[in-house]
Every structure is written in C-alpha cells, then in structure tokens.
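Worksheet for the structure shown next.
A single protein chain has been omitted from the complex, and every remaining protein chain is retained in its original position.
Coming up: subunit A.
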Amino acid sequence: MAKKLSSAQLQELAIEKKIKRRNFISFSAFFIGAGAAFGGWKWLYNSPQETAGITAGTRQPLRRALNKTELFFRRIFSNDHVVKTYPKERAAKVVRVNSDIGMSTDNFNAANWQLSVVKKNGHVLKIGIEEIRALPKTEIVYDFKCVEGWDQIQHWAGLRFVDFMAHYGLQEQAEMEYVGMETPDGAYYVGLDMESALHPQTLLAYEMNDQPIAEVHGAPLRLIIPVKYGIKNLKRIGTINFSNQRPRDYWAEQGYDYYSGL
C-alpha cells in the first residue's frame, strides 16, 4: 500500500513539475512577446519624422507604408471603375466651402486669367477660359468626398482632362507619370498620378449647378477629380505642368497620403 501511494505521489510530482515547466515556458514567451510588441510600438511611435521634401509631416516608417500601400491599390485602379453618378435633383444647392488656401484676392483679376500649361520642352501654352468653354462640355453629379469624412452630392461641368490633353496635342506629356497643378499665387498645389488625371470623370470644371463657378468654389477653372479626396480638387488653376517625379503637393507636405485615391 505504501509503495502504491508513493508511486502515485511520484506521478503527481512529475505532473506538477510538467505543469510548472510548461507554465514557465509559455509565460516567458508571452511576456517576451508582449515586451517586444511594446518595444516595437514605442519604436514606431517615436520614430523620426521623414525628411521634408515632396512629402513631409509624418513618421518615416508610416510614410514608407503609405507609399507601399499606394502601389498595391494602384494595381486595382481602372478607368472602368467609375464614380457613381446621381440625377441632377440630388445635387446640393448650397455647396460646402471647406478651404480658401490659394484663393487670396490680392493680385488676382479673373478677367485677365489665363491657364498656363508648361509643356515638356519648356514652352508655355496660354489658354483663355472662353477657349475652354468652347470645347465639348461634360457634366457630372457625384458624391464629393472629403478626407475629413464628410461628403456631398455636387453638380459640376467642364472639359474632361483627357479631352483637354488630346485637344492641345499633349500626348507626349500624357505619357509622363504625373501632373502638377497650382493656384496662380502658388499657395496651393497638387500632384496627381497620370492615370487618375486621365480618368474619364476628371474635369477641368467651369460650371457648378449650371452656373459659372463662383469665386469661393474656384472660378474661373478648377479641378474636379472624383477618384480623389477633396484635397486634390484644386480650385482656381493657374498652371499645369508635367513630370516623371511627384510634383509638390500641399497636403502631402502636411502628413497626408500623396496618392489619396478613392
């Protein structure tokens, strides 16, 4: 009897030991893992800001991630993926104004406005608003989306960017990778990947709700690019240029994603 008991005790002890050993291993692994995760988080959270250039204002690793994510989603981009459109009645009568950067009235006279298009060879095309109005007009009623999270159904009309490029013989420029647009005072500027700029719903808009665009909405000519957040929809276009490198972009310098595509 005594012998039996001791063997049971031995067994009990062996199990006890095994429990302790497994507990030790798994809890050590758990705490090491938790420590590593916490360390990794600290590293990321305290990682240095990127060097200010075309993009700025965010942590270096996060910018790298944004750029990699852009590459992934650009592969899904297609001209066949068009923005949903609505009947005209759905369009907002009071259109939200969210920004006036680059819209200063000093030194700006709408009557003298001309669009400057800087060609690859450096030549500058000067185009007046009447000339653009004379070209085929395209209308769109769609849900304008702001990076802040709000959206509004709006009605715009103008010249499709792809038609604009064809009409002014800018095929050579269309083969470049980026389009840059700036306000006349250079205070607001955006960079766009060419495929998004040439999307069939991208407009150089001069009308809103069947009326010439009001000053606050970007008269006389503004960009409406439904495949991007509002931050890319530059008002009062002054110059358009082309590049194989990313043109400067106002909000990409403030920590936002350069691509900002929808």
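By definition in this document, a contact is a pair of C-beta atoms (placed from the backbone, for glycine too) under 8 Å apart; a residue touches a chain by one contact, two chains touch by 3 or more; residues count from 1.
FYI, contacts and distances are computed from a predicted model.
Only one chain is not pictured, and the protein name UniProt records for it, out of "Thiosulfate reductase cytochrome b subunit", "K+/H+ antiporter subunit F", "Imidazole glycerol phosphate synthase subunit HisF" or "Acyl carrier protein, putative", is "Thiosulfate reductase cytochrome b subunit".
Contact with the undisplayed chain is limited, among A:Pro87, A:Pro136 or A:Gly149, to A:Gly149. Touching the missing chain, out of A:Arg63, A:His155, A:His217 or A:Lys232, is residue A:Arg63. Touch with the chain that is not drawn comes from one residue among A:Gly158, A:Pro184, A:Pro226 or A:Pro247, which is A:Pro226. On the side of subunit A, touch with the chain left out of the figure occurs at residues 4, 8, 11-12, 15-16, 18-19, 22-23, 25-27, 30, 33-34, 37, 41, 57-59, 62-63, 65-66, 69, 73, 76-78, 81-84, 143, 145-151, 226-227, 251, 254-257, 261-262.
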